[in-house]
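The block that comes next holds chain A.
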Amino acid sequence: MINDWLLFLISIMLLCGVLMVVGTHITSVLKLLVAQNTLLAVYLLTKAIYVPNAALFVSVAITVIVKVIILPLLLWKLARFLHLSGRVEPIVNKPTLLLLTTALVFFALILSRNMLTFLPHTSAAGFSLALANAFVAMLLVIVRRKAVTQVIGLLVLENSIFILAAALSTGFPWLIELGMSFDVLVGFMIFTLFLMRIQREYGSLQIHNFEKLKERV
Partner candidate 1 sequence: MISDNTISILLFVLQGLLVIAIAPLLSGWLKIVTCRCQNRSAASLFQPYFAFCKLLIKTPVMAENASWLFRFAPYFYAACLAVLAFVVPFFLYYGVLSPLFDVIVVAGIFALARISMALAAMDVGTAFGSLGARRELFIACLVEPVLLLVLLNLGLITKGLTLEHIGFVLIHKGILYPGLAFSLSAFVLVLLAENGRFPFDNPATHLELTMIHEAMILEYSGRYLALIEWGNSLKLTLFLLLFVNLFFPCGLAVQLSWGALLTGLITTLVKLFVLLTLLAIAESLQAKVRLFRIPEYLGLALFLALMGILLTQLMVTQVTGVPI
Partner candidate 2 sequence: MALLKIVVLAWLGLGCVSIILPARRLLLQSSRYGSMLAALAVFCLAAFYHGSSTWLFDTSFFPYKLGFAIQFDPLSRFFVFLLSLSVLAVSVFGQSYFNHFTLRQQKLIQTVSCFFILAMLLVLTAGNTFTFLFAWELMTFSSYLLIAFNATDKSARQAGFLYLGIAHLGFLSIVISFFLLGNMPISAVSANFIFVLMFIGFGAKAGLFPLHVWLPGVYPIAPSPICALMSGVILKTAIYGMIRFSFYWLLPYQQAWWGYSLITIGLCSMLIGVIHAALQTDMKRLLAYSSMENLGFIVVSLGFAIVFYQYHQYALSDAALLIVLLHSLSHSLFKSLLFLSTGSILHATGERNLGKLGGLIQKMPWVSGCALIGCLAMAGLPLFSGFISEWLYLRIFFSQGMSSHFDFAIFSSVIVAVSVLVFALAGFVIVKFFGIAFLGRPRESHLVHAGPASWFERLSLVWLALWSVFIGLWPMPFISLLQKILHGISNQFALPWPHLFTLSLSQSAANHDGFVPVLLLMSLLAGLLLIFILIKKYSAPSLQRNSAWGCGFNVITLRMQESSEGFSQPFKLIFSKLIQTRLALPKATDVNPHYAAQVTERIWPLFYTPLTQGVWRIVALTKWIQQGKIAVYLTYMAFTLFILLVGVLWL
């Protein structure tokens, strides 16, 4: 029963990832990111409750503080400061986007099936869904036109790797967990610094003004 609940949580996270890829408004993408963070926190909480172990509680605490409280706060202030609004047009049109995501999920499933031949089927399923989430996050970074969505893509990639670790094992030792989340936080600070510079420099967050460094003969 617990495994089905955990599996359900991971699949909801995958759903959020896919929605982000096909999402249109930037604010909706931000909301989905926050949703994914909370789902991760809930997942860790259920795991901590059913398999009582001190390290897990510490990592749940870290994730809740960093991912559920600080990050959304920063995201909200950033969105207001950069007065993000308007549509987010992906590079390729929607049908091909969906095709790509299905292909990626399909590949992730085959990959984890081949890799984890020695594990029972159920726990392997969680791993494959988390892997699919990671590939979808990579697609999110590639496909989008706005710089913000690339940042969000990276954050989703971090989330999927955390969920992957949590799915199969007892997760990282808490110190490593702390280091990783500290890195994500500092990374996010650098992102905001650069986003503000881009905003001041170009007045818009479009990617196409990043094509000056081309090499001609």
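These made the cut because all candidates are chains of the complex that A comes from, given by their letters.
Observations, loosely collected:
Just so we're on the same page, a residue touches a chain if its C-beta (ideal position, glycine included) is under 8 Å from a C-beta of that chain, and two chains touch if they have at least 3 such contacts; residues count from 1.
The structure displayed is predicted, hence computed values, not measured ones.
Every candidate listed (1 or 2) is part of this complex; the one in touch with chain A, counting any copy, is 2.
Within the complex, the chain A residues that touch candidate 2 are 91, 107, 111, 114-115, 138, 141-143, 150, 207, 210-217.
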